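As you look at this complex, bear in mind that one protein chain is not there, while each of the others sits in place.
And now, chain A:
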């Protein structure tokens, strides 16, 4: 059968065709198209000199902040920093922005958090304090390139430990090792790399919120670039997180009102970041933050490789995906008109209305609960019960309503106090794990 569906053709017809990149980043002796003065050093949309290019990247960063007007003067902002190119790029722009003259000056106070995730990489020996300290020392050196900011150290395994980064000594890391062992043991009880990575992403956000709160910061800057958004958009869709993906790819993630996550360089791509770093000769740990254990097959890793592949030859597709991120909304419209077809939605709504209201949040990821009227989740549960009963079709015919009730009850998790408080994506983290493992997160 022809694989082309009618959904393939918009009003633009085949304008949707995937466009292969024309590789023309090379610069022939050209004059900067912007200032028509200096010799160009880079060709992004057009040939630009160093000054104009740096201005262009900085403008993207500052425009996102000024357009949103979310950060009031004198706010305290926490930057999530691990020393990679995007982190250093944004820090450099803030560093320079704070020194500018009156009307251009950035008006917030910045502190920096370094979250130690060394333990997550399975190849690493967490007890090798020397190696671990070298890493932190490297981060400290990178930070020395800038004005003195208050820098803090924490571990992914314990959000309560927040130490001044400068004072960290080799032996201080003994303080987190026990927590790291505990975290690793917990991760081991989750059934797949996909689940583990998803869980870590959630606790990282949770830790950032907690630490920001402790440090009296109302905002956290995340250093996601265009390609990070594209990857997260698609992998979160595949993880079943469609209802909350907008929070994870938008400029402002305000699912928790008191601590908002901002992504001020989401419109900057990796070529721009790397060129910025190169032109300013900045020291970094690496180009892009590597995900731990990339050799393992997981939804996130396979998506990441898929997008990296597109970036190689179809980079405009990556920007298209990232642009799509700005068209989706995290909040539900007041009138739910999504699933009007079928009686199932009304039934599901009736049974769930008493249990949960529409604004109830997921205990883990803090997004809205999304299972109440899902016909798709119902279809999965129905499938499970009908498989169990499939030996006797007469029985199914006679007991259809009972099977339907059981399936609906499963979707709404009437029997499981824990699952009731989790969105579909977070429930997926615990696929195949025992209820005890699930119960632990509620303690």
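In this section, contacts are C-beta pairs under 8 Å (C-beta built on N, C-alpha and C of every residue); 3 or more make two chains touch, one makes a residue touch a chain; residues count from 1.
Definition applied: contacts and distances are computed from a predicted model.
This complex has a chain not shown, and the name its UniProt record holds, of "Cytoplasmic tRNA 2-thiolation protein 1", "Peptide chain release factor domain-containing protein", "DNA primase large subunit" or "RabGAP/TBC", is "Cytoplasmic tRNA 2-thiolation protein 1".
Of the listed residues A:44, A:98, A:177 or A:238, the one in contact with the hidden chain in the full complex is A:238.
Contact with the undisplayed chain is limited, among A:258, A:295, A:387 or A:434, to A:387. If you put the missing chain back, the residues of chain A touching it would be 1-18, 192, 194, 233-234, 236-243, 245-246, 297-299, 302-303, 306, 310, 317, 320-321, 323-324, 326-333, 338-339, 341-344, 370, 374-380, 382-384, 386-391, 393, 396, 404, 424, 428, 431.
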